[in-house]
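A protein chain is absent from this complex, but the other protein chains hold their places.
Read from first to last, the chains carry the letters A and B; within each, the first residue is number 1.
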Amino acid sequence: MRFIFKTDYAQDIKLAKHGGHLFWYSALLLLMCAAPWLFAEYWLAQLTFVLIYSIAGLGLMLLAGFTGLFSMGHAAFLGVGAYTHAVLTNMGLPFPLALACAAGLSAAVGLIVGLPALRVKGIYLGIATLSFGFIVEEVLARWESVTGGNAGIHIKHPDIFGWVISTGEQFYFLCLVITVAATLGILNLLRSPTGRAFVAIRDSEISAQSMGIHLAYYKTLSFALSAALAGVAGALYAHKLQFISPDQFNILQSIDLLLMIVIGGVGSVHGAFLGAIFLISMPQVISLSKDYLPAVIGQAPGLQGLVYGLVLIAFVLFEPMGLYGRWLKIRTYLQMFPFYRKGMFKRQKSFQKSDRLK
Amino acid sequence: MNETLLSAKDLSVRFGGVLAVNKVSFDVKQGEVFTLIGPNGAGKTTVFNLISRIYTPTSGTIDYAGPQGMLKLTDQPPQNVASLGIARTFQNIELFEHASVLHNLLIGRHTHRSTNLWQDLFFTSKARETELKSREKAEEVIELLDLQHYRDSLVAGLPYGVRKVVEMARALCTEPKLLLLDEPSSGLNVEETEDMAFWIQDIKNDLGITVLMVEHDMTLVSKVSDRVLAMNQGEVLAMGTPREVQTDPGVVEAYLGSVDDVSSLRREAA
Partner (left out) sequence: MQFLQLVISGVAQGCIYGLIALGFVLIYKATETVSFAQGELMMLGAFCGLVAMTLLGFPYWLAVLSSIAAMAVFGIVLERLVIRPILGQPAFSIVMLTIGIGYVARGLITMIPGIGTDTQALPVPYKDEIWKIGGNEMGVGALVLNVEHMAVIGATAVLCVLLFALFRYSKLGIAMQAASQNQLAAYYMGIPVQRLNGIAWGLAAAVAAIAGLLLAPITFVHANMGFIGLKAFPAAVVGGFGSLPGAIVGGLLIGIVESLSGFYLPDGFKDTAAYIVVLLMLMVKPNGLFGEKLRKKV
């Protein structure tokens, strides 16, 4: 068991709370940097996708997990970012500028989508964001002069002021840098007044307001930041696939993002990464185990949807804190061995109260 | 010292057909403890909600001595109330359940933040400085209210009495000029209520904060208040010192009751 002896307020502000944290996260960072030499190209590509989805997941986690705003159309921001970046890159803009524009435009769209959030709550907000998602997808498909419509567009390689990134390894490092930057940004936000304001809005809007938190400002800020992150993820996604079309940013993609954060663990930064790992590795696991299953199950087209659904149901029923929650339990068990008691993380049986009066 | 801090004139609010508050006028002087008493449904918490701008009055005004002089509180949006120096606690505890006690108190420091979004994102040295300063101020409040033991506990697991204290602590963290306490002693046992009385006196004497509170516990009211306002069915019944109000016949009739009332229930000895 680890006891942290605190002598300074700064210790509570630090990101790495003790030596163990510092050690393991540095080790992880080293492993990620060494990945191109450790993994085959295919697995490196999958790792790149994990990083890209993590960035989008961080955004959605900020919005849904930390601010409590339910967004069911998040793929729209992904799409806006992807298309903006693709169009600008094809026009010749260098990568950093195009990326900034993609993030900016996504943030602007996020601001617009966030406007209903100021008046409606809960499921109504979910439906509003869902509607926006459909409308954006339709706009992307119809605005053929800019987006090429349903035929989609191809994207050139990222060009950072002359240095063209053409290999998988170089792109992996680019994604790694951006992911680390995004994570640090989110962690910084969470330990500062802005992040605390988000959490306050999630837990009790009325008392947040009486503490001086401007609800409208912080809600729209949350939407804008979350959309900007999704936009960055979309831009990287466009480069990775080198081809985008509107149907990649439909309702199923939105639900995939939500699935990711629920399975990862809502309300934790780790959850975004664990969820992304799950989302990318699940199809691989399914295709690997297809050969071991009887043909009726293994070769059926609906298998992936079935597995996703079952896993989602299982997590909501048995592990509502997600993968990160399960990891916390395991870690507590190991730390407190042999004093771990079975009921430590037991959920209280709660009675359902009317959401309309919240 | 005795200038008026808050002054309500002919305050009324109507919800549909119900006149919850009817032409209520009172003023709160700087540095005093002013208590609202009355039966349930009298409109006391509604008056609080009008002051913290959760509701808008249908008629009447509330004048408040803000940082730049007297202003009409009814013109201010709800999120400005805290930066004007008015903090409140809620009758049914509105804490941030999924955060620790310290976190709750730090959220109370929101009006004193001095960093913008970008400084927060990059956590510049200015952000770090402000964080440490906020933490120091929050610790002062923790020390005042003896919450050290609960500093890192999640609010969701705390007992009711402790939550009430945390709510008051959070309100104090905003460094208010006027503190609105909604039934601070409800749900507290005798010992905790005595502690609450001492804390309210400390807040008044040491911190110089004006306290406006709603209370049902008459001993606490007599011990702590400078002036009392009795309300019934949205209207003012009586206003004055605790002694004056507690002996006012209208108040006795509507709310307090008297010892004589019990005589009718006495049974003749067989």
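One rule holds for everything that comes next: a residue touches a chain if its C-beta (ideal position, glycine included) is under 8 Å from a C-beta of that chain, and two chains touch if they have at least 3 such contacts.
Bear in mind the structure is a predicted one, so any value in this text is a computation, not a measurement.
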From A:42, A:124, A:163 or A:243, residue that would touch the chain that is not displayed: A:124
From A:105, A:266, A:280 or A:323, residue that would touch the chain that is not displayed: A:266
Touch list for chain A against the chain that is not drawn: 64, 70, 116, 119-120, 122-124, 126-128, 130-132, 134-135, 138, 141-142, 206, 251, 255, 258-259, 262, 266, 296-297, 300-313, 316-317, 320, 349-358
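Criterion: only the chains that are shown with their structure count from here on.
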Averaged-CA centre spacing for the pair chain B and chain A, given as whole angstrom: 41
Interfacial residue positions of chain B with respect to chain A in the complex: 52, 54, 78-83, 87-88, 90, 94-99, 103, 106-111, 113, 115, 117, 120-123, 127-128, 130-132, 134-136, 139, 170, 174
Residue numbers on chain A that touch chain B, as the complex places them: 9-10, 12-13, 185, 188-189, 191-197, 199-200, 202-204, 206-215, 221, 267
